[in-house]
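Got a structure for you, written out below as structure tokens; questions coming shortly.
For chain A:
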Amino acid sequence: GGSDAKDETSASASSAAPEAKAKAKVGLAYDIGGRGDQSFNDAAAAGLDKAKGEFGLETKELETAPGETDAQKEERLRLLASSGFNPVIAVGFAYSASVKKVAAEFPDVKFAIIDDADATGPNVSNLVFAEEQGSFLVGAAAALKSKKGNVGFVGGVEVPLIQKFEAGFVAGAKAVKSDIKIQTKYLSQPPDFTGFNDPAKGKTAAQGMYDGGADVVYQAAGGSGGGVFEAAKAAGAMAIGVDSDQAKTADAAVADVIITSMLKKIDVAVYDFLKNFTSGSVKAGESRYDLKAGGVDFSTTGGKIDDIKAQLDEYKQKIVNGEITVPTTP
Partner candidate 1 sequence: MSAFMERLTGRVKLDGVFAIVAPVLAVVFAGLVTSVVLLIAGNSPADAFTTLLDQGSTPRIIVLILNTSAAYYLSAVAVAIGFRMNLFNIGVDGQYRLAALLAAAVGGAGLLPGVLNSLLVVLVAVLVGALWASIAGLLKVTRGVSEVISTIMLNAIATGLTGWLLTADRLGVLSGNAIGTTPIPEDAHAPGWALIPGTPMQVNSFLIVAIIVGVGYAVLLNRTRFGFNLRATGRSEPAAVASGVDVKRMVISAMVISGAVAGLVGMPELLGGSFQYSLNFPAGLGFTGIAIALLGRNNAVGMAVGALLWAFLDSSSNALQILDISKELVDIMKGVIVLSVIIAYELVHRYRTVAAQRRVSRELAAPAEVEGAAV
Partner candidate 2 sequence: MGEAAITTAIATDPAVELTGITKRFPGVIANRDVRLSVAKGHIHAIVGENGAGKSTLMKILYGMQRPDEGEIRINGSAVSFHTPGDAIGAGIGMVHQHFMLADNLTVLENVILGSEPRKGGLAIDFGAARKKIRELSDAYGLGVEPDALVEELGVGDRQRVEILKVLYRGARILILDEPTAVLVPHEVDELFDNLRVLVREGLTILFISHKLDEVLKVADAITVIRRGTTVASVEPSGVTARKLAELMVGSELPSPETRESTVTDVVTLEVSGLTMAAPGHGPVPKGTSAEQLKADGVRLLLEDISFTIHKGEVLGIAGVEGNGQAELVEAIMGMRSITAGTISLGGADITAWSTLKRREGGIGFIPEDRHRHGLLLEAPLWENRILGHQTREPNVKGVWIDRAGARKDTQRIVDEYDVRTPGIDVDAAALSGGNQQKLIVGREMSGEPVLLIASHPTRGVDVGAQAAIWDHLRNARAAGLAVLLISADLDELIGLSDSLKVILRGRIVADVDPGAVTPEQLGSAMTGAGEDT
């Protein structure tokens, strides 16, 4: 089971809040893709934008290039920290080693890192998510909505983070129907990250699943996910979105195939972190955004799963109170 983000405290006392009068300068370092990827990085950007408007922050966002070394990532964080940006937010576990190192060099600067709990330090906040829990629920939804007893999962790149989505989805689907057929496919293998940017492959893989008898496919494939929706539309079948409420963000022409989305509220995490920062209550250590904390969830836009919402809420409750423990590896 997960613990509440608000309850999580770190051993070391957090340092004094910055003077509220001075405009805080927030530095944010993106993972590959950067702002505009309509996925993971954009979610962080949304949180930043919201906080910026509300708290009147000054912000600076830096993007990364593919194929960087840790040293180059460190340099990005160092540049921000040494140019007076505080706090500094690193998006993605790729920054794990760099945040750990640079945070130690700048003890007066607050750091936050998303999707990583390894980089620890008195001035580091780790914003992590229970993707498997949210995925469990959409897995259950898929199984409940599937008429053919056959569902699919399309992952962008076969990395442990995406495997967490798969693990949760599979567990959720099996919880509903233990003999359900589940097809899975990853579009590329690391370090080939094109699987996150190849809608054509996403479409082909999903078509293969629909042709293979699936009627619901869940995608955790970043920019390739659009292809999955296209395939669903063409096959007259159903799809499940990821990260944000994609029934809202996807193009109107395909939005109606998206029965639900697994919400991973990176925007909320970033926003919360900045809010705490401005109010001087940032806590170091892990903030776990799980079902209980509302950090992951499923969406109901479009009303396609209204009929099964009660069942899903039941599963949700069981996970929150620990009756069901969702696996994190397939």
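Just so we're on the same page, a contact is a pair of C-beta atoms (placed from the backbone, for glycine too) under 8 Å apart; a residue touches a chain by one contact, two chains touch by 3 or more; residues count from 1.
Quick note on selection: all candidates are chains of the complex that A comes from, given by their letters.
This is a predicted model, so every value here is computed, not measured.
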For chain A, as assembled in this complex, the candidate in touch from 1 or 2: 1
Chain A residues within the candidate 1 interface of the complex: 60-63, 65-72, 75-76, 78-79, 83, 93-94, 96-97, 115-118, 128, 158-161, 164, 188-192, 329
